[in-house]
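Chains shown are a subset, placed as in the full complex.
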Amino acid sequence: MDEKTLPERSFCRTADQMRPVTLTPGVMKNADGSCLAEFGDTRVLCSATVEEGVPNWRKNAHAGWVTAEYAMLPASTNRRTPREYRGRKGRSMEIERLIGRSLRAVTRLDRLGEITITLDCDVIQADGGTRTASITGAWVALHEALKGLVERGKLPRLPLTGQVAAISAGYVGGVALLDLDYPEDSHAEVDLNLVGTDEGRIVEVQGTGERSTLDRAQLDRLLDLGQAGIERLVRLQSEATGYRL
Amino acid sequence: MDEKTLPERSFCRTADQMRPVTLTPGVMKNADGSCLAEFGDTRVLCSATVEEGVPNWRKNAHAGWVTAEYAMLPASTNRRTPREYRGRKGRSMEIERLIGRSLRAVTRLDRLGEITITLDCDVIQADGGTRTASITGAWVALHEALKGLVERGKLPRLPLTGQVAAISAGYVGGVALLDLDYPEDSHAEVDLNLVGTDEGRIVEVQGTGERSTLDRAQLDRLLDLGQAGIERLVRLQSEATGYRL
């Protein structure tokens, strides 16, 4: 790819546009909360399960816990991805830890009581940005589960301090792009994942330059792009859930 | 439940009716074949992946291999089902072996060449009959994958000897019922899974009487019910795929 030549993007996007995003809550009959998060061709099924009790190491903290599991269906990727029966992959564990931290950042664990909420993020189809779709959809599923607890009188009010959503940005062929799809991600020199709140604050920033490095100006450009994307995503979350509308 | 009192069935079914069945092929962009199989609220995503080579123990057989993997999304069940990272469950392995045998029964492995086709059956939502939905949907996904090989000139013609589908039947409260949903399955005295072909022949029969036992007349009644169900399922497969229409 020539430097500075804007590549043709999927869905005829400009450099600072996201793919079409759809957040569909309530798709799972048996889960306490759920959301199908679609970022273009990337589809992640996020489910929230509420269970009594907390992990052993949280005992006596008089608080709840929010955690996440992330997995890809074998056929979600172009080349079949083996199930992780013979040992977890570092990438999956890294992503599920990120999802958990992101959701805990906006949850009042001290107001949950001794329950554990598990967010299962199962990638049905992968086309780049599965971790950002997971976080964005998991918040919707978490919201649905918490609303249910309030409605059934288990909690006095929503123990949320706000919304959390995530988006990627990166340099591809020298151009800063928002929301990389898989082909873009595979060619990116530098790749940033940004997790932020509805109040414009940063929860996590993970920038990686395995193929290249970046300077502060480039980092700033990616952060600008990402923050604009998150602004849009939290609006979509509000529309899907009615939260803070 | 009183003996012989017909329980009210989901979807207002009579004893010999199946739940609404939908077979939607082509739902996965990255898979070689796919089918979303829905039996009432049970939803299984079946994907077929074609890979070069065969397992070590099949080397030198000058033939291909068809195998299956079965897993449940954690939130597919009423009570969250843990992922099988710490050891496979016997039930899952039993089911994926059954799916593999069923599909091989109608596949001309000797005409496949040295390729392996893996059928991933991932239960999105579980409401009884996940193994029968898996087999029925997996055949559609397999058909799509094989058709693709024929269309791309990798195979001269479809290496299938016919269709294979599966349905359950059982005695609940003394009444023989077709296609048990989860509440029925939990109360069944006797439970039969039947795998059959479009020509009315039996591929597998698995009858279990853990809570009770059955006599030959009862077994015959369940086989009758099951064979009628399979007749209907293979018609739906034909409609979904155009096979033998």
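So that you can tell them apart, the chains are marked A and B in the order they are listed, and the count of residues begins at 1 in each.
As a convention for this text, contacts are C-beta pairs under 8 Å (C-beta built on N, C-alpha and C of every residue); 3 or more make two chains touch, one makes a residue touch a chain.
Just so it is clear, the model here is predicted, and its values are computed rather than measured.
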Q: Please state how many copies of the single repeated sequence make up the complete complex in this structure file, given that 2 appear here.
A: 6
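One rule holds in what follows: only the chains that are shown with their structure count from here on.
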**Q.** Euclidean distance of C-alpha centroids - chain A vs chain B, Å
**A.** 34
Q) chain A touches which residues of chain B in the complex? A) 28-31, 34, 41, 45, 47-49, 51, 69, 71, 73-78, 80, 83-85, 88, 118, 120, 122, 124-127
